[in-house]
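The chains shown are only part of the set, and none of them has been moved.
Letters A and B mark the chains as written, and numbering starts fresh at 1 in each.
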Amino acid sequence: MSDLLQLRELVRQFVDERDWDQFHTPKNLASALTVEAAELLEHFQWLEHGRLEELGPDKLVEVRHEMADVLVYLVRLADKLDLDLMAAVQEKMVLNRAKYPAELVRGDARKYYEYKK
Amino acid sequence: MSDLLQLRELVRQFVDERDWDQFHTPKNLASALTVEAAELLEHFQWLEHGRLEELGPDKLVEVRHEMADVLVYLVRLADKLDLDLMAAVQEKMVLNRAKYPAELVRGDARKYYEYKK
C-alpha cells in the first residue's frame, strides 16, 4: 500500500476510535489545516533568514510535529472529498509547467500573471 | 519508490529547472504553505455547513488544485529540512494517542489541555 493510503488508514482509525468524524466537515478540516500551517510558520516568523541552522534542535522537533499535523489534516480532507492526492499533485504539476515555462521564469519568483504586464 | 519520495523528486526537478531553490528557505516555504492552505479554506468560508455537496464540481477542481499546492510545499519543506514526513506522522500519531485517549475524548472536540480544567 502506498504511503498516502497508509496514512489515510491510520487517520481513519484514529478518528473512528474517538467518534470525531462528526466534526470533520471539509470546511472544518480546511480550517484546521490552515491553523496547523500557521503554527508551523510561527516557528520561523522572527528568524532573520529563515534557514535550518537558525531553528535549533528543539524547534526542529516542533516543526516536524506541525508538519505531521498538516499532512494528517490534508490526508483526512482528501479522504472526506474522495480525492486522490497523488493524482492531484501530478495533474497540478502539469498545469504549473504550463504556467511557469522554465526558460521564461528562471531565477524569477513572480506569479504567472505578473509576466503578462 | 514511495509516493512521498516520488513527489519529492518531481518537485526537485521542477524547482531546479527554474532555479528557484534560492527562494526556498524553510521560512519562505512555511509561508507559502500557509498561503496555499488559506486559499483552500477560502472556497469553504461562506458555506453554511461546509459539506462536499455545497461545493459544486467547478469549486471541487479548484479545491483539488489548492490541496496539491499544499502538498507540494509540504514535501519541499521536508526536503529542505531533511525530514521524513512519513516517520513524522507516525511519531506524531503516537503522541496524539497519548494526548487524546479514546475513552476520554470520544465525541468531544476540545483540545487536550481543556480536559484538565
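Quick note on the criterion: a residue touches a chain if its C-beta (ideal position, glycine included) is under 8 Å from a C-beta of that chain, and two chains touch if they have at least 3 such contacts.
For clarity, every value in this text was computed on a predicted model and none was experimentally measured.
Q: What number of copies does the complete complex in this structure file have, with 2 given?
A: 4
Here, only the chains that are shown with their structure count from here on.
Q: Could you put a whole-Å number on the gap between the CA centroids of chain A and chain B?
A: Averaging C-alpha atoms per chain gives centres 2 Å apart.
Q: Contact residues on chain A for chain B in the complex?
A: 2-4, 6-7, 10-11, 14, 17-20, 22-23, 25-28, 30-31, 33-34, 37-38, 40-41, 43-45, 47, 49-52, 55, 60, 63-65, 67-72, 74, 77-78, 80-83, 85-86, 88-93, 95-97, 100, 102, 105-107, 109
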